[in-house]
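A protein chain is absent from this complex, but the other protein chains hold their places.
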Amino acid sequence: MRGNSFGKMLSITSFGESHGPGIGVVVDGVPPGLEFSLEELQNELDRRAPGQVKGTTSRKEPDTAEVLSGVFEGKTLGTPIAVFIRNTNQRSKDYDKLKEEYRPGHADETYMDKYGIRDHRGGGRSSGRETIARVIGGYFASLVIPKVKVKGFISKLGPFVHKDIPANLDTDFAPYGYPDASKNKDIEKYLVDLKKNGESRGGQARIIIDACPKGLGEPSFDKLKADFAKALMSIGAVVAYSYGLGEEFADIDGSVASSSRDNFGGIEGGISNGSRIILNVTFKPTSTVGEKAKEGRHDPCIIPRAIPVIESMVKLVLADHYLRQNAYSNGMWDE
Amino acid sequence: MRGNSFGKMLSITSFGESHGPGIGVVVDGVPPGLEFSLEELQNELDRRAPGQVKGTTSRKEPDTAEVLSGVFEGKTLGTPIAVFIRNTNQRSKDYDKLKEEYRPGHADETYMDKYGIRDHRGGGRSSGRETIARVIGGYFASLVIPKVKVKGFISKLGPFVHKDIPANLDTDFAPYGYPDASKNKDIEKYLVDLKKNGESRGGQARIIIDACPKGLGEPSFDKLKADFAKALMSIGAVVAYSYGLGEEFADIDGSVASSSRDNFGGIEGGISNGSRIILNVTFKPTSTVGEKAKEGRHDPCIIPRAIPVIESMVKLVLADHYLRQNAYSNGMWDE
Amino acid sequence: MRGNSFGKMLSITSFGESHGPGIGVVVDGVPPGLEFSLEELQNELDRRAPGQVKGTTSRKEPDTAEVLSGVFEGKTLGTPIAVFIRNTNQRSKDYDKLKEEYRPGHADETYMDKYGIRDHRGGGRSSGRETIARVIGGYFASLVIPKVKVKGFISKLGPFVHKDIPANLDTDFAPYGYPDASKNKDIEKYLVDLKKNGESRGGQARIIIDACPKGLGEPSFDKLKADFAKALMSIGAVVAYSYGLGEEFADIDGSVASSSRDNFGGIEGGISNGSRIILNVTFKPTSTVGEKAKEGRHDPCIIPRAIPVIESMVKLVLADHYLRQNAYSNGMWDE
Partner (left out) sequence: MRGNSFGKMLSITSFGESHGPGIGVVVDGVPPGLEFSLEELQNELDRRAPGQVKGTTSRKEPDTAEVLSGVFEGKTLGTPIAVFIRNTNQRSKDYDKLKEEYRPGHADETYMDKYGIRDHRGGGRSSGRETIARVIGGYFASLVIPKVKVKGFISKLGPFVHKDIPANLDTDFAPYGYPDASKNKDIEKYLVDLKKNGESRGGQARIIIDACPKGLGEPSFDKLKADFAKALMSIGAVVAYSYGLGEEFADIDGSVASSSRDNFGGIEGGISNGSRIILNVTFKPTSTVGEKAKEGRHDPCIIPRAIPVIESMVKLVLADHYLRQNAYSNGMWDE
């Protein structure tokens, strides 16, 4: 009820402050007997870890996952899976001065309004470190729906724009998540310059879902498009969401919209139709700018590290709806 | 679990098919002792009723609300409030031919994929009539948060664009929800022409929330911006959502974004900050086009009738979060 | 959150006051395509209707079910099923004098404490009429688990004691639910005498569940025995619950308890083991005694009419857990 859990049949319960002992998650609803790989989980975590872009952020925490429950001899038990990541590099001294500093667009002040108390050593629960829990959840969700492909990429970052869907979604777009690798040098320079100037930048990302089974999503409030919206808008920096043609739908007539099913981004009546699903999100620039932003640990642009987070939230929604649909449609009594 | 309920402390459970006996809702969690007015409830329902725009839709159902429970001598009892609206004008014969016709962007086919059965006489649960339940819920939500003002208006409809926030939000923007009344004649002509041509159109709307208390929204998954997203994206025709500057955030630097708190649309860290909240939604054109769209009961543009629906969904989120925050912050034991 | 909904995958949301327009329920989570019979539903309702025992209660309301949604051409649609029963015999004048009368053991006073308002014309939400919603829910639950047999019977009513499990559970124990039909005359006399004396009586019932599949129940908080407990203890008159040997377990050594699996009533570790499940409940005497109890509409003993209610609550738990287990165990991706 305090909003730290997400999902119904497959749920994650997130806990931890950025400058407390660590960040953790309980993933409940993973079916038993699925093969678990700590290495693959760690790979996913490394994708969101800081310090990947030269010259932009120096906070390099290992983010080493410890599995506390729910896995035995390399397989899921069907019991709740808890994973914990110790914070190793809090450097809370740096943050003491933040005690009374409220950044616009950030949770600093609203937390005080809401709770009357906060862990002023850092973002606390509102820190980006909380997304660790989501990435862990996303890994386990992918075990439930192994055939579904979920791929995010940057579609806009400063002057770099790539709206088209890349031909080969199996390519690794690391380190930036931008599909055109020939721009990586330029992007690096752009980010380093932002950093030097104490500036930050938002941008946009797209998520492609392939091989999604038909029939996922519930027709009234839990439409697939609505649950994706909630999942993605629950990420701190995300400020806009759309699917299919998105805002372009406002500028075309119905006859044009209906001319191709593709325009509806794989979701009709709130339910997956078996076609490719296309989602779009917009990120605001990170809140810390000016002199403070020049310090080591601040990202000038969060999107490269956010790609595994948005993919994870989408996987969680898909796995949850998969299990929900499974409950009602399969194995009915007489079969 | 089938997604027909929305909200936690204040919840609505929606039921009914467009061509069955009627549409209804159970509103649970309304505190006891609040003054109920059947007339005001009916007014809200009339705002979303069809037939308000000359020449565009002739299906004029009375949509008369019957309160089945939870109200006694003009006051809420604190028990679940059920309201039912009988369908009076189903004309299911008209729809028989729809049995095998699947409209792009519509739920027709995905329902069959999902359930293997549907009420082919009309949209069934996916019909716009389902939004009656939401408007009823919104009315009761407004009893919980009577001081909060929630006002929606059309910001884009074909060539008509009004992004600015109207000076006087107390004005009734009927019948179209467009803030500039001087354009109403032109809008009518535009809609009638769409209808004549068997064409349809989407557009955009904005929702302004004033006098929202600080501290609403939960910091992790149930951020206020995320719950608004889910609420609004759960409406059939809505395809995009944003708050504050929305997609414009992708095109400005952090120093510009942080220059004014207003850019964040009244929500920081997922929590209301006491300032005006600004939300934006985009609607796709209605799915029925061509000869069929020229028939009486089809709207060429749904947004005018959708304004009370989006306002209602926003009120439901606000009242729910108000009650949630109330649980944790008030009346602690010793006080 | 106001406790008017029960169940997760298969849920019922109950509404209605005893002296308002009627009693209703929304049953959500019934899979699509199941065959519905209004006649069978009505039969279940008739089993709990008043007026079956000569000389004990004269309030004979028809309790006619109207299906408002979710069923089409004799089959469930997979959408929420709403059923409504109009109150036809409220006679609220009789109850006016009850406005300030608080019966011990009854909700009269606690409702005022809790809500500060109540529908004083009768029990309101706390009336036994609310159990109509449960019987309707139980009917639909039985469609989900048609092979499971759930049979309740009276094991103690005044001097009549029948702890043994009847040999033939297919026998109809009407009208009292007592397995030994040869006692029916005596029971009738006993009840009529109670009534004459303005007296009331509780008793005990047992519920037998046969052909329950293995593996239902979740091992931690949602153990099958715990969900049965909640389901049955949520009925107004039920004051004690046990399964298997129940309270007798306090008086035997572990070697005796472990000597037969039957002692554990078909549930081990909170999970069904495929054997017969045995549950026991105790009812308190109805609250109305003295002169008022001699009036027509009061039952001197509620258990005969409560049998279909306890059966229904048990069916709801079983169907809910069946769907839950189904979600996780069947149709995994590769199969």
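So that you can tell them apart, the chains are marked A, B and C in the order they are listed, and the count of residues begins at 1 in each.
As a convention for this text, a contact is a pair of C-beta atoms (placed from the backbone, for glycine too) under 8 Å apart; a residue touches a chain by one contact, two chains touch by 3 or more.
These figures come from a predicted structure and were not determined experimentally.
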Omitted-chain contact residue, chosen from C:I271, C:A306 or C:A319: C:I271
Residue of C:K114, C:K147 or C:K196 touching the missing chain in the full complex: C:K114
Options C:E44, C:D63 or C:D227, residue touching the unrepresented chain: C:D227
Footprint left on subunit C by the chain that the document does not show: 1-6, 8-9, 14, 103-111, 113-114, 125-126, 130, 156, 194, 198-204, 214-215, 217-223, 225-234, 236, 239-247, 249-250, 252-255, 257-261, 263-264, 268-274, 282-290, 293, 324-325, 327-329
Those residues of subunit A which, in the complete complex, touch the missing chain: 1-2, 4-5, 8-9, 11, 13-17, 20-24, 26, 28-29, 32-33, 66-70, 72, 75, 77-82, 84, 114-119, 124-125
Touch residues of subunit B, complete complex, unshown partner: 9, 29, 31-32, 78-79, 144-147, 219, 323-324, 326-334
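Heads up, the rule we're going with is that only the chains that are shown with their structure count from here on.
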Rounded Å distance between subunit B and subunit C, as computed from the means of their C-alpha atoms: 38
Inter-centroid spacing, subunit C versus subunit A (mean Cα positions, whole Å): 45
Sites on subunit A at which at least two other chains make contact: 9, 219, 324, 327-329
